[in-house]
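What follows is an incomplete set of chains from the complex, kept in their original frame.
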Amino acid sequence: MDQINTIGVLTSGGDAPGMNPCIRAVVRSAVGKGLKVIGIESGYEGLIHGEFHAMGPRDVGGILQRGGTILKTARSEDFRTPHGQREAIRQMSNANIDALVVIGGDGSLSGALKLAEQGVPVVGVPGSIDNDLFGTDMAIGVDTALCTIVDIIDKLRDTATSHNRAFFVETMGRSCGYLALTSGIVCGAEMSLVPEVATPIEEITSSIEQAYRRGKQHCIIVVAEGFKPGAALLAEQIKEIDTGFHTRVTILGHVQRGGSPSPMDRLLATRFGYHAVEFLLAGKTNVMTGLDGKEIVDVPLADVIANPKVLTPEYINMAKIMAK
Amino acid sequence: MDQINTIGVLTSGGDAPGMNPCIRAVVRSAVGKGLKVIGIESGYEGLIHGEFHAMGPRDVGGILQRGGTILKTARSEDFRTPHGQREAIRQMSNANIDALVVIGGDGSLSGALKLAEQGVPVVGVPGSIDNDLFGTDMAIGVDTALCTIVDIIDKLRDTATSHNRAFFVETMGRSCGYLALTSGIVCGAEMSLVPEVATPIEEITSSIEQAYRRGKQHCIIVVAEGFKPGAALLAEQIKEIDTGFHTRVTILGHVQRGGSPSPMDRLLATRFGYHAVEFLLAGKTNVMTGLDGKEIVDVPLADVIANPKVLTPEYINMAKIMAK
């Protein structure tokens, strides 16, 4: 591999709180090592169209506490084609970008792998509020999303208690139930419904009724987006059955992506950005920065893409005991 | 009117943050005047069924900062019938409750008026996050609901900006656009759509497109629940039109009722509770406590029920100028 003088950085896919601190860490770490940094706007779409601008330490001042991403993000259909990828590589050459840091989720890191396979030195950084990426305990944005969810469920509980209600709360998580499971544990939910664990409707109904019999004044069921048939239909079905509670639904939606990043997300994002530059300079490319316990490790991008994330059985078990 | 020795207090209708500080203020003010206080559970439903318990100053300790209502609330079909009302009055007699403080919204105060017409000394307290009650500048819960809405829209703006999106955000407010209008002003929304002001879809579309042309990186449209055809259908229609932005919808829902009451709501609720007792003792009954500028005044319940709340034209006008 040739020497790296200039690093490009982009954010891609759904935005996640903490992307800005990560961009800041990439820029300041790289500049501290004597490198140049080019910011790429709007993810792979901007890479294809050459939306580039140089970034120095002052350009990333005051962004630590801001949600979203100053580089913007987009989903790019073009980049999925070999033609789009070729165009992207050409733009990088023209701008003398020697290596790339890609901050994003599953799809974004698949894109990074495509570039890596065509010879571009790439380090991926996991940014995905769902925490659905193999190879890292936590991704950027998960902790803030959890804070937002818990803040809202804590509020819903006020009104649930005042009205004797059962609330179905839908969180993000298409394939991974991490947010639903952990928010369920820390909010004292009766139940968390996740795509990884099949749960028949009878079990749900019975669980709500048991809560009523135990004298609970409210009942919270957290439902991951990917749990079929979804919170709204589920509530519809259960409304027909007499569980003792009135049922209501809340779909949390896009608010889960927003907000000032939590301290933990700022710290993780800073560590990821700092190590991404270290990895590039040490010749560790085509990897993702991963949190393994308390260490930041390099995980081959191919492994990240090939493997599913698994929910820890400890949490599933603990959730049941705590709901009693 | 006979002397008042014992006051009953109940919360009714949708819960609102600040009901607890109001209950606390009623109890402590009344006890300070040598009266007894009876808490009535679950609104008029509990009044009919005699769900009563005595309340002293220590019973309302530690509730100032809690959302919802410790007295619970419910909607009562029975109470709408003369039979239900007669039953309620009988229960009050049995428990020696001489007068009633009713904390709630439109429907709850209609109920209070029914009792008043049958000879029960009643003071109503406006509790309704919609701010839809005639006779008071602000009702309990409005300020906290506004804080919750603004907190969420501030978060949505992060993600809207990162993705170049137009967000339709639906707030509560079936007949009154106060929450949508004020949150629109203070969040820098492009537009607030309220039931009081007819707005053709062409105007909405054009407003979004203008925002795009002016170089805005996001566009927020706040839609009151009562604006037809609602945020979801509206977004569906506008999605078909090329405004430059991608459109998304968020329905805020029940979270708007929750949360620890804001300082302003705690203060207003305390004042209302304090004056409700003062009014009863001064023989001013069949009234609602109202905020008129900085004073708490007594407004006849009949006036409250008979008149609609009007949005101040100043705000409507200001919203337009600020969006430019």
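Letters A and B name the chains as they come in the text, with residue numbers starting at 1 for each one.
The rule is simple: contacts are C-beta pairs under 8 Å (C-beta built on N, C-alpha and C of every residue); 3 or more make two chains touch, one makes a residue touch a chain.
Bear in mind that the values here come from a model prediction, so they are computed numbers and not experimental data.
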Total copies in the full complex, given that 2 are placed here: 4
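Keep this in mind: only the chains that are shown with their structure count from here on.
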Computed distance of Cα centres, subunit B from subunit A, in Å: 36
Footprint of subunit B on subunit A - complex, ascending: 11, 15, 17, 19, 66-69, 72-74, 148, 152, 154-159, 161-164, 167, 248, 250-251, 253-255, 257-259
